[in-house]
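Scroll down for the structure; my scribbles are underneath it.
Removed from the display is one protein chain of the complex; every other protein chain stays in position.
First chain written, first letter: the chains are A and B, and each begins at residue 1.
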Amino acid sequence: MNKKITLKSSLKAYLYLLPAVAVIGVFVIYPLIKSFFMSFYVKYDYFKDKVYVYGIDNYKTVLSDPVFWHAMRNTMIFVIGVVPISIIISILIALMLNSKIKFGGLFRTCFFMPYVTSLVAVSIVWRWIYHKDYGILNYFLGIFGVHPIAWLDNPDVSMIALIILSIWKNIGYNVIIFLAGLQTIDKQYELAAQIDGAHYFKRVWNIVIPLLSPTTFFVAIVSVIGSFKIFDEVYALFNSGGGMAGPSDSALTVVFYIFRKFYGEWNFGVASAASFILFLVIMVFTVAQFCYARKRG
Amino acid sequence: MDIRLKEISMKFSNTTAVDNIDVTIKSGELVSLLGPSGCGKSTTLFMIAGLNKPTKGEILFGDECITNKEPEDREIGMVFQNYALYPHMTVLKNIMFPLKMKKVSKEEARKRAEKIAEIVQVEKLLDRKPKQLSGGQQQRVAIARALVKNPKVLLLDEPLSNLDARLRIEMREEIRQIQKKTGVTTIFVTHDQEEAMSISDNIIVMNLGKIQQYSSAGDLYNRPENIFVAQFIGNPKINTIEIDEINDKKIVVGIRAEDIHINDGTSVIKGTVRYVERMGRDILVKLNCNGKDISAYASKEVKVDVNDEVSISMDKGNIHWFEKESQKRIEPEKDWFEALMKSFQGGTK
Partner (left out) sequence: MDKKLKKGISTCILYLLLIIGSIIMILPFYWMIATSLKTSSEVLKMPPMWIPTSWKWSNFAEAWKAAPFARYFLNTVIVTVFSTLGELVTSILAAYAFYRLEFYGKKVIFSILLGTMMIPGEMLLMSNFVTLTQLGWINTYQALIVPWTASAFSIFMFRQYFSTIGDELYYAARIDGSKDFGYLINIILPMSKPMIITIVIIKAIGSWNSFMWPLVVTNSENMRTLSVGLTAFITDTGTNYQLLMAASTFIILPMIIVFLVMQKYIIEGISHAGIKG
């Protein structure tokens, strides 16, 4: 039954689409365009929505601001620190859960639980765990003879604290995706590999992991994009009402920088410019990943 | 190297897939595991491969009991029904993979891979990926991968079922030639009796997890040991006639269509033609003889039509006699042939 496209059928369809399109139009598409223009508002009154000066000064300001580059550097460290380790650990866990073990569902539940919880609230719990004197992390490290580390006060380790928290929170999600990916690999390849003389780890390395690469690619993209946008954890771990992101701003990330310019200094133009720069950086990384994947076939 | 299956059984939760199989496959032979779906042939093959562990019994390669050896360590080659070529590797890498697992040096592995590729005629496809190959080509690559490590035994699990009819016939010839050339003991699972009959040295016919008969194609055809084998082998299906009472025994008689002759003029048995299949070289005549439906071959010159009355005769020596209860072949007693003829004429019960 092929229906023809008529004016009437179109109008009817538009009616169905109206609520969703209206909301998305107003709160996603319109702001996308407006944000772009906002990045050129050099002097702006947001309350009256009046622009006094246009120009590219905002971009100049951001790109020459050492604080911005500090934030960018921190964010890069974060992305590089989180994504590869996350992926490796998640694949390992997914492989373990995928083998014939009992209580698989129970383990899966445990690994996934952190993912459904509020990032802010969980960061506060970790704030307590990271406590220099009474936190259980230092207690466990102490068992191995490690001196108490001032996770949240020492600028050298604050990023590490952030990285650990982020890996912990997101492993569950990655594990589920990898589990689904593992299930799609035809069992016969592993049987053939067994016949070909490959014991377990050789099978995993030569057959399973290469065949898992579409899933790995997906997780990598999602993780990179997500890591670039980190904010909630920084706010909750270090900040309590405005000010420094971590000891001497050592945990300042790009989104936090944007937030500060926007909500702290009410400098919409600069904040918009910075957010567009961030967007471009994310785009570059994503495209680079696609190119890398294409090259490897 | 002989392969011995010693009282092998395979039970899954409620079903017995393989029931106490005991058989020896001789070194260098190509033996088929033949039978209908679900007869246990693939299960048996997988046990030889080590991918299934028998619930009872032992498997020996030569003198060595390998029942507890992992598949990786058994040094076998296997061709799967869907070939299982690693999709992310080139043909060359696929073939080299077993050697890589054996830690053979890269140059030597490459040489051996290229050599075997030549034998199976895929030497021009070495840089392609499996998805760029046709079904027949993929199969040859799978065979190459199985043979490159000089396995002790080659196992093939219905390797031809995914190919079209013509290719199937071509490929089974090639497999036979490769097998003869390399001399590797080969076990070939199939449900197609023509396939098995045409290339095997010996055939193991299975049904319901048990071996029905283990002999050459000729013996299977000419001396089926039970009713199942008689009916499974041969196209068209053998004519079976039940005789209820000869000397207090219930007998089943099997006569192949080509052993029933039409319009010889030499006999008194008459039948009515029900259907004629003209198949080019011969015709297959389905007739009813005193209530029994039988098929008979005739050459294309013979003129018959539906509802004709024809006379038929059969060779005494080509009749197969089976005992109904045990389903097994038995030697006929003196008066059985006459009893059979009488039943066609409407005399005996």
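The rule is short, and it goes like this: a contact is a pair of C-beta atoms (placed from the backbone, for glycine too) under 8 Å apart; a residue touches a chain by one contact, two chains touch by 3 or more.
All values derive from a computational prediction rather than experimental measurement.
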Out of all the chains shown, which come into contact with the hidden one? A
Which listed residue, A:V62, A:I171, A:V208 or A:L252, touches the chain dropped from view? A:I171
Which positions on chain A touch the chain that was left off? 1, 3-5, 9-10, 12-14, 16-17, 19-24, 26-32, 34-35, 38, 46-47, 49, 93, 96-97, 99, 101, 106-114, 116-122, 124-129, 131, 133-134, 136, 139, 168, 171-173, 176-177, 179-181, 184, 215, 218-219, 222, 225, 228-229, 231-232, 235-236, 239-241, 255, 258-259, 262-263, 268, 271-272, 275-276, 278-279, 282
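Throughout what follows, only the chains that are shown with their structure count from here on.
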How many angstrom between the C-alpha centroids of chain B and chain A? 59
Complex contacts: residues of chain A adjacent to chain B: 186, 188-189, 191-199, 202, 206-207, 210-211, 213
Seen from chain B, its contact residues with chain A in the complex are 49-51, 70-73, 75-78, 80, 82, 84-88, 97-98, 100-102, 145-146, 149
